[in-house]
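With one protein chain removed, the remaining protein chains of the complex are shown where they sit.
Each chain carries a letter (A and B) given by its place in the written order, and its residues are counted from 1.
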Amino acid sequence: MTGNTLLSVEDVIVDLPTPRGNLRAVDRVDLTVGTGRTLGIVGESGCGKTMLSRAVLQLLPKKAKLSGRVMFDGQDLLQLPPEKLRKLRGRSLAVVFQDPMTSLNPVLTIGTQLIETLQEHLELDDATAKKRSVELLAAVGIPAPEQRLAQYPHQLSGGMRQRVAIAIALSCEPKLLIADEPTTALDVTIQAQILDLLAREQRRRHMAMIIITHDLGVVAGRTDEVAVMYAGRVVERAPTPALFKRMRMPYTEALLAALPKLDAAPHTPLPAISGRPPDPTRPLQGCSFSPRCRYAVARCQSEKPPLEAAETSAHQFACFHPIETHADANA
Amino acid sequence: MAFFVARRLFYLLPVLIAVSLLTFSIASLLPGDLAYTILGDQATPENVAALRADMGLDQPIWWRYLGWLGNVLQGDFGRSFRTGQTVLQAVAERLPVSIELMLLAQLGALGIGVPLAIICAARSGGPFDRFMTGSAFGMLSVPTFLSAILLIYLFAVELRWLPATGYIPFAEDPLANLRFLVLPALTLALAEWPTIMRVLRSDMIATLQEDYIALAKAKGLTPARILFVHALKPSSLTLVTITGINIGRLIGGAVIVETIFALPGIGRLLIGAILTRDLIILQGVVLLVGAGFVIMNFLVDMLYAVLDPRIRHGHA
């Protein structure tokens, strides 16, 4: 890793009590993000990626139990008193949520929602805060920014609202931006624009970013490192180029295969990942992916593969039969 | 916004007409002839016939309705055949008392209910929340006249802090006026706050689960700003909706409370008219109360638009 470590997640566990028993949403996850770097977290719905991001933000549901360490900029967020945590959020730790329809307050104007963040953290007077808000809206590509300040979220399109949400997140020049499925709720045509906007602002402001998505295509050209999550665990982790060159975990391969390809003939059926993710309240003894994995052998069902480094220390995966070894054996 | 107001206004008119029809028919179709009631012991067939002709009671009913409605629209609601006072005079004299009482009561109820709802929602599931939710539920089962009696017993009979009955106009002595109104207003407020608290609390709990509240937290806003600016306004919509129903209960409660505490308001005018069988006053008061209630509901609907910009811009 180059540069200093900005965020390090160490041995984080998130448990949610449910009527059917304890649900382990995040299971012993370790991750790091360097200053100015980009990390992609990829996985299906329910794999725990959103819970992990909420754990970093300390926005878990009340009943959730969290353990481990979340070191951000030299401080353990779990030990931080609420007032210090509040000063950190929005200032150096910002977030963009999935659905801009629900993440902006419907009864407050765009201007109020932008200015309140600026004034909370930066002690600006009204005129300066307003000027900064207009600049921010212009920077995220919103036409006629002055007029927008007096408008309500429902008067804007989905893509515009997500730009507003991004402007709010960027407003105090955060060190880390967490984008939780920032394009999932948007039209396909808007998705690339929003992703490019995020990437551009990230480079310009030298901030670190975590992009959470279920779409490997989103992280492909836009991240430095990728972590693939399955059933609450990180199952493969590698620098982005290395991962796409040689993916080792069968799950990652299945995820990639499930992406539509531009060069495929029309009406080619997409290979879906067969089966369903395991019931998180009934953890499996062995590898969680083994019931759906076509390479699984007896050992996969009885023993959990640890996350281990392979040929380079940067590329880690949790699999007894990583893809190439398997292919070698067949050859 | 203009469209919203126009649509509501369009709806208001038929309801007002229906209210006048209902009021009129209660007075005219139900058994018991007005002429007999007025004449009482002196009712002889000749007397009755003469009075009926004099009052136009021998005309067909729809004709009488139109005539009555025409008078009402010109501001003539009739004249009490007991005191000689016109309905409008009688109402105008007593309306300020009732309005002051209901305003104080509503302020009191909001003053108790809203802060409790916010505290309970912020700490939902905690001991304070459970205690207050239970108390509110219990209070819903205490009829207005019961809490009136309890308050009179406690503050007027036992402690002797406040007068049990009586009234002094505000213009004469504002402080004495308030002293006389404390117990009646508190009685009404005690009946109203549980509804306010329960509705606002449950809406607020739902709002606090919203994404935009999570974002507000992630923006590092203070808990007070999140509760009062981000959560309170979107949570108050149902509260506004039920305000209409609440006003109806408040008016009903005011009738009881005015009678118990001997306040010269509309409620006592109504009860007095019933007890003395002063049917003209009764009819006029019922019509005015009904119409006033409908118009207040209309204004409440308008308040909705102020609170929710989506309705204001025609996205309802």
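Throughout what follows, contacts are C-beta pairs under 8 Å (C-beta built on N, C-alpha and C of every residue); 3 or more make two chains touch, one makes a residue touch a chain.
Going forward, contacts and distances are computed from a predicted model.
Chosen from "ABC transporter permease", "1,2-phenylacetyl-CoA epoxidase subunit A", "Phenylacetate-CoA oxygenase subunit PaaI" or "Phospholipid transport system substrate-binding protein", the protein name that UniProt gives for the omitted chain reads "ABC transporter permease". Interface note for the absent chain: among B:9, B:66 or B:140, the touching residue is B:140. Checked against the hidden chain, the listed residues B:200, B:218 or B:270 yield one contact partner: B:270.
When the omitted chain is restored, the residue from B:87, B:152, B:186 or B:263 that touches it is B:152. Contact residues of subunit B toward the unshown chain are 14-15, 18-19, 22, 26-27, 30-32, 137-138, 140-146, 149-150, 152-153, 157, 209, 211, 247-249, 251-253, 255-256, 259-260, 270-271, 273-275, 277, 279, 282, 286, 289-290, 293-294, 297.
What we mean here is this: only the chains that are shown with their structure count from here on.
The touching residues of subunit B, when paired with subunit A in their complex, are 210-212, 214-222, 225, 229-230, 233-234, 307-310, 313, 315. Subunit A makes touch with subunit B in their complex at residues 57, 59, 86-91, 93-95, 97, 99, 102-108, 116-117, 120-121, 152, 154-155, 165, 168.
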